[in-house]
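Of the protein chains in this complex, all but one are displayed in their positions.
Here is chain A:
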């Protein structure tokens, strides 16, 4: 039963990633592009967690922790750049 649920979750997140990529390519403004990139990172973390369940290992949690940190820092620096034109003042 877990296999079918995993398959369902994988396909959901795959579709979600495609939607995010579409939103990054065709977006009404730069703010939406930043938001779509942030969502892309969060969906990638969820995909890594699902892949960890599929493989039955815990080695992917360090990777997803680092991806979460990098995503947060990059989103904040993107928005700082949009607001101030400068990242570190």
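In this section, a residue touches a chain if its C-beta (ideal position, glycine included) is under 8 Å from a C-beta of that chain, and two chains touch if they have at least 3 such contacts; residues count from 1.
Going forward, contacts and distances are computed from a predicted model.
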Q: Given the choices "DNA ligase (ATP)", "Na(+)/H(+) antiporter subunit G", "Phosphonate C-P lyase system protein PhnK" or "ABC transporter domain-containing protein", state the protein name listed in UniProt for the chain not shown.
A: "Na(+)/H(+) antiporter subunit G"
(Q) Counting contacts across the full complex, list the positions on chain A that touch the omitted chain. (A) 1-2, 4-6, 8-13, 15-17, 19-20, 22-23, 28-32, 34-36, 38-39, 42-43, 45-46, 49-50, 52-53, 56, 58, 61-62, 64-65, 68-69, 72, 75-76, 79-80, 82-83
